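Below you will find the structure I want to go over with you.
For this view, one protein chain was removed and the others were kept in their places.
Order of writing sets the chain letters: A and B. Residues in each chain are counted from 1.
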Amino acid sequence: MLRNIFKKLKKLADRERPYTKGEHLVENIPLSTNLARNIQHLKEIFQDCSDVVFREYAIGGSKPVKAAIFYVDGLVNTSLLSDAALNPLMVDSQWVNEFGKVNSRNAYKIVKDRLLTIGEIIETNQVNELADHIMTGTTALLLDGSEQALILNTRNWESRAVEEPETEAVVRGPRDGFTENIRVNTAHIRRRIRTSRLKSEVMKIGTLTKTDVFILYIKDIVDNKVVEEVRTRLSRIDTDSILESGYIEEFIEDEPFTPFAQMNVTERPDKVAAGLLEGQVAIMVDNTPFVLMVPYTFPQFLSSPEDHYNRYPWATFVRLLRIVALIIAMLGPSVYVAITSYHQEMIPTSLLISIASSREGIPFPAFVEAILMEVTFEILREAGVRLPRPIGPAISFVGALVIGEAAVTAKLVSPIMVVVVGLTAIASFTIPSLEGAIAVRLIRFPIIFLAGALGLFGIMVALLAILIHLCALRSFGVPFLSPLAPLSPRDLKDSFVRFPWWAMFTRPHMTGSKEPVRQGFSQKPQTPPPRKNGNQKGGGKDA
Amino acid sequence: MRKGFFLSLIFLILFTSGCWDRKEIDELAIVGATGFDKVTVNGRHMYRAISYVYKPAEMGGGAEGGNGKTLAPFWVVSELGETLSDAEKNISARSSRFVFLAHSDMVIVGERLAREDGVDKVMDLLLRHKDLRMRNLLYIAEGETLRVFERGLPQFESTLSQELAGISEKSLPIVSKTYVPDVKEFVYSLLATGRDPVAGKLEVFPTPEELSSPVGNEEPQSFVRPTGAAVFRESKLAGWLTDTETRGFLYVINKAQVGIIPLKLPNSPQENFSFQMTKAKTKIIPSVKNDNISITLEVKAEGNVGTMEDSVSLAKPEDIKKLEALVAAEIKQLIKNTVDKTQNMEADVFGFGEAVHRKYPKVWKNIEEEWRNIYSDLQVEVKVETKIRGTGMISNPITVESR
Partner (left out) sequence: MLDQGKISASQLSLLLFTLVGSTAMLFIPAVTAESAGRDGWMSILFLSTIFGLLVAWVCTSLGQHFPRENIIEYSPKVFGPVLGHLISLSYIFFFIWTNAIIVGEFADFMIATFLPETPRLVFVLIIVWLAAYAVRNGLEVIGRLNQFLFPLLLISYLGLVVFVINDIKLANLTPVLENGIKPVLKGSLPPSAWRGEIVLMLMILPNLNQPAKGRKASIYAVVFLGIVLTLNTIATVGVFGAELSSHLTFPYFTLADYGQVAIVLERMEALVMLVWVAGLMIKIAMFYYCGVLALARWFNLQDYKPLITPIGIILIAWSSIIYENSRELVELISKTFPVYAFTFELLIPALLLAVAAVRKKRGGSSQ
């Protein structure tokens, strides 16, 4: 339905807009041996770019060779630049006399091999490539008489300190989160998985933003088809800008017409590492701490990385609790509406009477009341996010207590409705995945409408429609509801319950079937037999 | 494409014009008990339906009323009609809210309606209704139902229906003197071959006779309580059972679980010993010999000494044996009395016919038609076995004369 409306709109839009891509075509110009001409080209390219710094200087003593550097102020480490590129060239070059003096013929080679004390160097002979590199924070070094230019890695992107991720807090577990700097982020992963089998392929997406996108996976665990699929889908993206991973998510998901995310979004390195080890593929995008993980299945929807760190009975309990919370968050108000306005026979008599007495004098039907309260809650929530940090809590407090209390006293809503909506709101915050919570909050509204129109039957219709949709949903070829439907009993060990670590021998069947066994069998801790001459006092001594 | 458009249109219409069955809680008149009567108005037979409706505003936490005058938390509404369903519908005409039967706890039928028309009409009306639950209790009111509702002021709960439901759920099984079936059980007995139904009986206290004696200036507060049981012949009321007769009935249908049986010791003028029953089990064993049908009842009862007001020693096992024999004889008498009474009414409330049917289906085929006659002079043999397990916290009685 939605799909068709969308198609129609698209057709309408396409008819009126001549389709041209906003691409700025630049011809490829090779560098010449003439430094002045090269500088001229670059200056043309960087016209009106006030943050591009250009400096000309000379190398060598008697017969100085002219050289020039270009860099973007603010993206480079200037002290590194002067230590590693300027100082040796301008000062030390005078004492180089291995092949005689530096002259315009051997300058390039000497500079590259002997003088530059910097780690990463790239060579190029294209003006445009050079320009692109300068934009990433490298320094371009051009020498007179050479048609090659050197690109020095002097990047020093300002980046936020590593902080605890706010969206996915844990009690037990590492406190570091991703930052906006993609290199820091890959380092987080590399530190956790120190194998050369952890691969990170790089792609540049966006004709203008030229954003770095990394595909991370562990070779021989991951399903190659999924990696290939990720590659092709990413390379199909043809846009001028990628500012956040959300852009990419919407370009590469399997089913666009759905409120449900088909990719896990996280800012926690430990979660990404755990996913990679189970055969998932991570997609990292520069300039955002949010990393995408595919394929995404239903159990991940309800699991927090903490579940793997806490003791398994507790983790199991918490997961079951989350299911209850999920049901409340999705159905709370609608079930209340359905039961109080269609199926009053289900309520115990005494409760029915107390609800009836509390509803005495309320002008709206329960259905309108529910919509009203839910919308109010969403407004409060949104306001809480937008408000400046110091005021936020105050406003939520005012909203929750004052408006709630006042609305009840003014007989606008019944107190039980406030309880239901409050419970629903709290329950919706227990869902660990951000995207999941959003989906649940969104589908709550149509369900309330259906419950208001048809009672519990309406809720069932909504649930069935959602279920059919979820059964048909795939994330990079993997059914979203696996391991429930299709059922793979082995994988249920880490779904609604969590088995102890020593019992989870295998990776999830859907993603990690290439190397299914992850650890030795029968590692259940054995109590050692009591020591013969035990009874040592102060067991702490031998530690 | 167009399909999608139409579909969305249909759904839009569905939801805007929808909500056909929606009834808000505050639009409901929650009925706690339903009653039916047959009355004669100006020489015409008419039916009366009564609903006992809760008033939620007055029931819980309604402390806001500043008038100081508290209103009754219930509303008794009754209407007349040509037929039962007509009368029932007339109630809706008087109520500002939808009459909602799903929370009704009991159905009370007036004596006259039960005697003259039979309860099957009422059952048909109620069971056709999707809201009424089969867990409803069925009472027959002595006299008119309306009187029960009007005079029956709740003593402990805030409404009569809650009080009666509580009594029948919690107290009756402890006492084993009255019997109240739910609608399912009643209808089951009504439809079963070889079994006549029994319903509960409600009586208003103080009775008119008691009232006539002047007690004081104030009118004594009246109340309602279940007593005994009502016996039916097919669907029509045949008579009442008293409390003790009901106990005999309860033994046979295996519902007498606990209770006190007062007894007379052989050489004493009044009841001075009571048997506190804790467990009882009865088997109905039909037997057919040469076309002669007889029923044997095997009762096994267990219990303790409840009170002993005489100075009989309870120290030795032989003393207990003697008492056991006494109790057995008493129970046997109880059952005999009840069986005799129902045989006089020609109402097979025990399901003896059913038992014969189950055990001798072939014999039953021949006698099914005349079962009522056979029943009224059926041989019923009662065998009782009792066991006194303990004497309570003390052994010998605490009586002054014992020394």
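Methods note: a contact is a pair of C-beta atoms (placed from the backbone, for glycine too) under 8 Å apart; a residue touches a chain by one contact, two chains touch by 3 or more.
Quick caveat: nothing in here was measured; it's all calculated off a predicted structure.
From the set A:320, A:442 or A:472, the residue in touch with the chain omitted from the display is A:472, counting the whole complex.
When the full complex is taken into account, the listed residue touching the unshown chain is B:357, out of B:233, B:332 or B:357. Touching the chain that is not shown, out of A:346, A:395, A:412 or A:438: A:346 (per the contact rule at the top).
The residue from A:400, A:438 or A:460 that touches the chain not shown here is A:460. Screening B:187, B:277 or B:326 against the full complex identifies B:187 as the residue touching the chain left out. Against the chain not displayed here, chain B makes contact via residues 3, 7, 10, 14, 18, 20-21, 102, 127, 130, 133-135, 184, 187-188, 191-193, 357-359, 361.
Although one chain is not displayed, its contacts with chain A can still be listed: residues 342-343, 345-346, 348, 454-457, 459-461, 464-465, 467-468, 471-472, 479, 481, 484-487.
Keep in mind that, in the parts below, only the chains that are shown with their structure count from here on.
Averaging C-alpha coordinates per chain places the centre of chain A 68 Å away from that of chain B.
Remark: chain A residues 1, 3-5, 7-8, 340-342, 344-345, 349, 352-357, 359-362, 365-367, 449-450, 452-455 touch chain B in the complex. Note for the complex: chain B touches chain A at residues 1, 3-5, 7-8, 14-15, 18-19, 21-26, 28, 30, 32, 54, 56-57, 59-62, 100, 102-103, 105, 131, 133, 162.
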